[in-house]
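To keep things clear, I will list the structure first and then write my remarks on it.
A single protein chain has been removed from this complex, and every other one stays in its place.
Per-chain numbering from 1; labels A and B assigned in written order.
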Amino acid sequence: MRCALRILVMLLSVWGISGCTDGNRQVLEIIVPVGEGGGSDQWARALAPYLQRYLDNSLTVQVVNITGAAGVQGGNVFALRRKPDGRTLFVSSGSQVLPWLLGEPAVRYDFENMRGIAGSPVGGVVYASADLGIRSVEELCASDQTLIYGGISPTGLDMAPLLSFELLGVEVIDILGYAGKGAARVALEQGETNLDYQTSPAYLANVLPLVEEGRAVPLFSFGLIDGDGQVIDDPVFPDLPGMRKAYRACRGHEPSGVAWEAYRAVLMAGFAAQKGLWVHANAPEDRVQELITAAEKATGDPEFLERASRLIGGYDFYVGDNVDAALAETARISLEARRWLIEFLEHGFDVALPEPVR
Amino acid sequence: MRLPERGQIIGLTSLGLIFAAAGAASLTFPIRAQIFPLFVGILGTVLALAEWVSMRRMRSHHHAKVLHTNNEHEPWKPSDIAGIRTDFYRTLPYLFWLLGLFTLVALVGFVSAAAIFTAAFLRREANVRWTLCIVGSLAVLGSLLVLGNLFSLRWPLSFVDPLRALGLL
Partner (left out) sequence: MIQAAFQALLLLLEPSNLAFMLGGVVVGMVVGVLPGLGGTVGLSLLLPFLFGMEQGPAIAMLIGMAAVVHTADTFPSILLGAPGSSGSQATIMDGYPLAQKGQAGRALSAAFLSSMFGGLVGAITLLLILPIARPLVLAFRSPELFMLALLGLSMVGILSGDRPIRGALMAVLGLLIAAIGAAPATPFYRFTFDNLYLYDGIPLAVFALGLFAMPELLDLLVKGKSIAEGTTTRRVSGWREGLRDVIRERLLVVRSAVLGVAVGFIPGLGGAVVDWLSYGIAAQTSKNSEGFGKGDIRGVIAPESSNNAKEGGALIPTLLFGIPGSGTTAILLGGLVLLGLQPGPRMIRGDLDLTLLIIWTLAIANVFGALTCLLLSGLVARLATLRPSVLAPFLFVIMLAGAFQSSRSWGDMWAFLVVGLMGWVLRRLRFPLPPILIGFVLAASIERNLFISVTRYGWSWLTAPAVIAIGAITVGMTILGVRLSQKAAT
């Protein structure tokens, strides 16, 4: 009996303690739609403490992973099950934007109903195995060797290289189904494939040593999108032609048309606005402004930039309205271009998507 | 050993049908997504059929062989006489308990439900004294609260959540 009483007292005190710690704080929830350790998760967790620093003291920033439905569930929960009170944020990456762009039925969120708080772009580099003996993008276009590209899924970020090959007029055998970008890179090293792309941070960390050893050759970069919506060269890779230059080199004229438009949209969705932090569009304005100001300070904090540099890869953040503008560019894809893209995916990769209507 | 074998024939037939259905369904998938489930469906149907045939032959040869599998842990020979149905009836009460737990979770949240469930189960099923039931219940409550807050565990969505309202979660 006394034993039981002692246990009771212990438990009650524990209960009391755990109650105290959380009593008075308000929580700012950041929903990450991928699992712990994933790219968006790292980005959010890197940013969170600095947001916390510049926000009102009574707010605790908490990163919450809500996974499911291949990265779509987190967005759905944000859109459908969270109040637009300015206390819930959502982190997006290519895997959330591209399905939205393609109109996949599982997507119940809409970026047009969100406001941007912060975002960061990332670049990508296409490189080839040195065994091919190809040294530049011109040689790539002129080559008649068997080109084999290894990727993950035709509706993921791989859309960018797949579209770029299509635009450049390069014949490539696409082997999709690798478990991740790391596995695809290893496949290139093994000789199973001879073409691959990597995002800039991954390229700098893992492929650059190969290039220095003479086993890989960078060919072109996907490029970024500037304020006027034009595809420009990637500032992190000034020696590499961006997609526009590559196109000119291979085709002999400036790029235009529905395929190019589709590429621009995919580039925007998957790379130029690669990571985004969003709040509900109808959240209270004062809270939104508070968040944007905090984001501005956080992304400008030298300590943050130093720690996050390997994640971000040397690109600049943008904040607030610029994030909205970036994504609006994506949404501004014309109906023809959207149709072309879906047709391209259906035809080449057996992907079934609903007919686009806007 | 007739009765267990009847249950097994039914089980095998069901499995075979499931595999066949899966295989058939996979024919509607795009090719790249189809190959694996189609192959698995066919293989499964074939194996189920093979085992079915093998069992019928055993039955007709009056083999009273006791079937061993490697997950036979208990020295208790389960229902060789009684059959799977009786076993199921014996297990049913506990399934109802679980469903009750699920309902409670949906109503008042996981932690509260767990505490209530523990007390109730200990009392009804284990015939434990009331005081100890409460202790058990509080132990569950305390541990879930501490671990949950410490480790930022998430709990299922529920209709109401008094603990969250109290600021404890």
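The criterion applied here is as follows: a contact is a pair of C-beta atoms (placed from the backbone, for glycine too) under 8 Å apart; a residue touches a chain by one contact, two chains touch by 3 or more.
As the structure is a prediction and not an experimental result, all values here were calculated from the model.
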{"item": "Residues of chain B in contact with the chain not shown", "value": "4, 7-8, 11, 15, 18-19, 22, 25-26, 29-30, 32-33, 35-37, 40-41, 43-44, 47-48, 50-51, 54, 67-71, 73-76, 78-79, 84, 87-88, 90-91, 94-95, 98, 101-102, 105, 110, 114, 117-118, 121-122, 125-126, 128, 136, 140, 144, 147, 151-157"}
{"item": "Residue ranges of chain A at the interface with the undisplayed chain", "value": "35-38, 41-42, 45-46, 48-49, 63, 65-70, 72-73, 76, 106, 148, 150, 153-156, 175-180, 182-183, 185-187, 189-193, 201-202, 205-206, 209, 307, 310-311, 349-352"}
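Keep this in mind: only the chains that are shown with their structure count from here on.
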{"item": "Contact set on chain B toward chain A in their complex", "value": "30-32, 131-132, 134-135, 138-139, 141-142, 145-146, 149-150, 152, 154, 166-169"}
{"item": "Chain B contact footprint on chain A (complex, rising order)", "value": "1, 4, 7-8, 10-12, 14-15, 18-19, 21-23, 62, 64, 350-352"}
